[in-house]
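For this view, one protein chain was removed and the others were kept in their places.
Each chain gets a letter, A and B, in the order it is written, and its residues are counted from 1.
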Amino acid sequence: MDIKEFRIATIKKSQKEGKLYRFWDKISRYWYHFSRNKLSVLGMLIVGLVIVLAILAPYITPYPKHAGPFVDFVNSNQSPSVKYWLGTDEIGRDILTRIIFAFRGALIMSIVVLAIAVPVGTLLGLLAGFYYKKIIDTIIMRISDVFLSIPSLVLALSIAAVLKPNLMNAMIAVTVMWWPWYTRLVYGMASSIRNEYFVIAADLTGASKFHIIFREILPNCLSPVFTKMALDVGWVLIISASLSFVGLGEQQPTPSLGQMVANGSRYLPELWWMCVFPALAIIITILGFNLLGDGIRDMLQSSR
Amino acid sequence: MNNKILLEIKDLHVWYRVYGGYLKVLNGIYLMVREGERVGLVGEAGCGKTTTMKSILQILPPGDFHIPQGQIFYKGQDVLKMSFKELQRLRSREIAMIFQDPTAALNPVFIIGTQIGDVIKYSSAFEENVHQEKIKTLSTKALKEVSLPDPERMLINYPFQLSGGMRQRVCIAMAISSPRNLLLADEPGTSLDVTIQDQIHRLLNELVEKRNTAIILITHSLGVAREMTDRIYVMYAGTIIETATAEVLFKNPVHPYTKGLLASIPKISGGGIAKGISGKLPSYLNPPSGCRFQPRCEQESPICSEEPPQLLEIEKDHLVACYLTKG
Partner (left out) sequence: MEQVTNNEILKIEKLKKYFHIGKDKQGPIYVRAVDGVDLNIKYGETLGLVGESGSGKSTIAYTVVGMYRPTSGQILFKGKNIGMEASKRPLSIKKEIQIVFQDPGSSLNPRQTIEQILALPFRIHTQMPKRQFREKMVELLEKVELSADYLYKSPPSIGGGEKQMVAVARAMASNPSLIVLDEPTSALDVSVQAKIINKLMDLQKEMHLTYLFITHDLSLMRNVANRIAIMYLGKICEVAEAVTFFEKPLHPYTQMLISSVPVITEEEKKLKPKKVISTGEIPSPVNIPPGCSFHLRCPYKMSICSKVDPEMIEVSSGHIVRCHLFAKLENKKTRKE
C-alpha cells in the first residue's frame, strides 16, 4: 500500500469511528442545553407520558372496552373512587380510560396535520424566498395571505361543516389552514439567508438552483421550523378539541377530549368530574408541548 | 509621575461555565493604573481583555461567570466585595466604559438627547436631582466637547441618522458627560475607517489630558497602543505576559509572544511579514498547566509546563512573565 492509499484508509477508518463519536457528542451537547431549564425537561416528560399512554392504551387502561360501544347504567354518574379513578360519565364509561384513548385521536390528528402542512408550507416558503420579489414570490405569498386572513377556527369550521363530520375531514380542514404559517416563517428566513455570503459563493461558483435552495438555504431555516412544530402540536390539539367540542370531529362512541368537555359541561357543577378531568388533560398536554417547544428552541439556539 | 494608584487588579481569575466544564478565561491578571495615566491593554481576539474590563465594573453576565480568586482594588476598596449600591455609585460617578461597537451601544429607538440625558440624570441621582434644563445644558456641553457639529440639532437625532464616527463620539460624550476618574475604552474605532479612527483616538487623548482622567485603552493593535498610551500591558490567553512603558516595550521586547507579535506587524517601510506565531490559542476548557504560551513557544525548558511564570521586574518599570528571561 503506498502512502496515498494508506492516508485514505486511515481517513475512512477514523471517519467511521469519528461518526459515532461525533454523533454522541452532538447528542450530549443538545441535552446539556435542553436540560438547563428544568421546565423543558418537565415538558418532555409530560409529552413522553402522553405518547406512551396513547400507544399502550388498550393494554394499560382499566376498562378498554369503555372506549367503544359500551353501556352500563348501573355504574353511571359515579364520582371518582378506587374503582373508577376519575369517575364515570352518564352512561357508565370510565373517564380515565376514555381520556387515554382520546389521546390517540389527538396525537394522530397532530401528526398527520403537521406531516402534510410542514413540508408543503416549508417548500412554498423556500421557493417564495428564493425567488424574492419575482412572480412566484407574489403568487405564493398572496395566496397564503388569503388563508391567513381568515380566522383559523372559522375556516376549519366551515370546511368541516361542508364535509361529513369525522376525524379525517377534521384533519383535512386543519391542514388546509395550517400550511401558510410555515410558508411565512420559512419565507422570512429564506429571503434573508439568500443574501448571505456563503450562498453567493455557491452561486458564483456555478451551483444549481436545486443545490442552493435545498443544500444551502434549507438547512439554515430548520431550527425555527422544528421549534414551531413542537409548539404546534399543542395548537392543533386545541383546534381539534374545539372542532370536536362543536361536534365536528371524532364521533361517538370514539372518545375525543373536546367532545368529552362539551358533554360534561351539561352536568356541571354537580357531576364536575365529567368535564373537569378532560379539560385538565387538554391543558396539561398542551402545556407539556409548549414547554418542550421552548426547550427545543433553547437547545437549537445555544448550539449555534 | 508618581500619582496615586487608582485601580489595582491582583491575581484575578475568572471562569465561565459551559458544556463540559469551566472555561478558565482569566488566569491571574495583574494590572495597575495611576491617576491621569494612559494605560494600554493589548492582546489578540479571545485573550480576555474585554472580560477583564467587564470584571472591573462587574457587568459580566450573571450566573455563568464565576470568580474563584482575585481582588480588584479601586481607590483602596475591593470591587468584588462591594454592595450593589456601592457598585452603582462606582459605575455612575467614577468609571465609565466606551464600548467597541457604537451602533450596538446606542438604543435605536430613543433620540440622542434622551440617552445622554439618562446618563446625566442617573449619575447625579446620588447627590442631587438635576432639572430638565440643566440636563439639556450638560448634554449640549458634552456633545460640544467631542467636536460634534451643531449639538442642539444632534440632540433630537436618532442613532441611525448618524455615521459610525459620530455615533462613537456620542458614546464618548456619554462617558465624559460627568466628571470621571477612569475611562475604559474597548477598542473604540475598530469598526470604523482608519482616518476616522485616528480622529477618535486624538479626541480621547485631548479629553484625557484636559481632565486628568485615567484611561485604559484596549486594542489589538500595537501601533495604536504606541501612539496613544504611556504604559502597555500585553495579554495572552488570560495572562499578562509583559508590561512596560511604551518606549521600553518597543525598544526591548522580551517575551517571545511580544517579539512574535511585533514581527508579524506589517510595516509601511516594507520588509515583508514574518511567519507569524505557529499554533493557536490554547483551549480554555483544559488550559495547559504552566505557562499558557508554552505550546507555541520556540524556546522551552522543563519548568515552563509545570508552573505558570510570575510577573517579575527585569528592569525599571518592565515586568515579564517568562522563565527564560534571566541571563
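The working rule: contacts are C-beta pairs under 8 Å (C-beta built on N, C-alpha and C of every residue); 3 or more make two chains touch, one makes a residue touch a chain.
Everything numeric in this text was worked out from a predicted model, so none of it was measured.
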Contact with the hidden chain (one of A:Tyr59, A:Phe73 or A:Tyr197): A:Tyr197
Residue among B:Pro62, B:Gly271 or B:Pro302 that touches the chain left out of view: B:Gly271
Where the missing chain touches chain B, by residue: 44-45, 163, 165-166, 193-199, 220-224, 226-227, 250, 260-278, 280-281
Sites on chain A contacted by the missing partner chain, in the whole complex: 4, 7-8, 11, 14-15, 18, 22, 196-207, 211, 215-216, 219-220, 304
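Convention: only the chains that are shown with their structure count from here on.
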Interchain centroid distance [CA atoms averaged], chain A/chain B, Å: 49
Touching residues (chain side chain B, partner chain A) in the complex: 19-20
Complex interface listing, chain A residues touching chain B: 28-29, 32-33
